[in-house]
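First, the structure itself, so that you have it in front of you.
Here the complex is missing a single protein chain, while all its other protein chains stay put.
The chains carry the letters A and B, assigned in the order they are written, with residues numbered from 1 in each.
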Amino acid sequence: MPLEPPPRDRAGKVVPHDHTGVGPSDGVIRRISENQLVTDKNGQRRISSKAFQASSGPNAGMSVDLECSIIGAGLDVATYVTTPRWIGSVRFEAGALRQEGYQVGFDPIPENPHHGEVWGDFGRSRRRRLQQLCVWFVPIPGVLAESA
Amino acid sequence: MQALLNRPEHLPDFQSPPLNEVVLGVQFKPPQGYQQIMAGDVRSLYREDFPGVQELPPLLPAFETFGPAGVLSTQINFGFTSGATHDRFWFLSPNGAELIQFQQDRLLHNWRKIGDQTNEYPRFERMIERFEVELHRLEEYFASLSPQRLDVTQCEISYVNHILSRDPSATVRSGDWLRFLDFGNEDQPDDFSLSFRQTIRGADGKPRGRLICEAATALNQKNQRMIVLTLTARGAPYPPDIDGALGFLKMGRESIVRTFAIITTDSAHRDWGRVQ
Partner (left out) sequence: MIGSQANSAYTRLAESAATSIVPFRGSPKRVTICEPVRGWRDPVMERMKQLVQLERGWDGYRGAPVGFDIAHFALRMLDAACGVDAPTPQLVPGSDGDLQIEWHTERGDIELDVRAPNDVLAWRRTASTGPDGEEVALTNDFSLVASWIAELLEPSCATGTAAA
């Protein structure tokens, strides 16, 4: 079942919200690029904290893909989020994000009808916490998801 | 903020300084919603007073930063342009003595000597008053594309002086004009090129920008030997808006004029008619 349209402001821009159609156990996928990887002091590759940052500007959050929306469209989630080629992805549970004070919302865009946003505090300590919450969904070989 | 119309009383003043060019400039974040195809709209903002147009290659971003590792003099050049390029446009006054330079992250206003070199310098107070109007005009235009203010990242003010020998047939002696480069009665060097940099600090003692002084020999179009003495103040404004930029330019101008008076000789000051 497609998600209900999100609330929008007068300019048509999606406003931060917590979408009731995204259940607590539903997956919230964040794509990870090779460009967002770093090597730690032990030579181990990891995801940089920069990968878990919101965009700037009003109403901007951290872009994600909503698992329930992709499944509702009859698509394979891992295949859908692996765009462009070679990109990896991590998965959060929506409920775990909400427990940390984040809102998980629906923000369909022309190039991605299953696009969502996570809104909240993306200060440095919070980003490290996000790294602890996520697990690989489409792993990049040899790369740890959690922070050092 | 209205630009100061009165010259600061404490500032050295000269009746006939060897000024050849003055530049006021700001660098700002590329505005949202702007593309080069809209440069014609920007030209319209200034066309009445600056009807001439020229196109030149763009200037690269420039920033003053501070730290113990110093500053590399090498220019940063990636060897390519990123995405679409934006030319630099000159909008020229009818006689070419003044011009506005525009690209998607810069606005500058130049005054220069032209032709028989008799056109008078309009003075800083008048230049900055006009520049303030030009900046606001540009900001209003960008705001019409998308609500925003001009986010100024760097400011620069440059004074370019052409120092000629008193006797057109004689070689210019650096020691006659520059306190720090006096070879006495020894043979003068064939030519020289040197520079020094000095940090400009705010009232809180924190670095705000740099004063950069460059001196070099040259020949003018009449084959007369001269010294080109360029003083530039460059740095980040606070706050990063038009008011902050005007404040930096005013501070930079004072720094330049004071330094000019310090590094040039008493005899030079007499030649230039120092009145303050």
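Here is the rule we use: a contact is a pair of C-beta atoms (placed from the backbone, for glycine too) under 8 Å apart; a residue touches a chain by one contact, two chains touch by 3 or more.
Quick caveat, the model's predicted, so the values are computed rather than measured.
Against the chain not displayed here, chain B makes contact via residues 20-21, 23, 25, 27, 29-30, 59-76, 78-80, 82-83, 99, 101, 105-106, 108, 110, 112-113, 151, 153-154, 156, 158, 160, 162, 189-194, 206-207, 212, 214, 216-221, 226, 228, 230, 232, 234-236, 240.
Against the chain not displayed here, chain A makes contact via residues 31, 33, 35-36, 38-41, 48-51, 53, 55-57, 63, 81, 83-84, 87, 89, 109, 111-112, 115, 124-125, 148.
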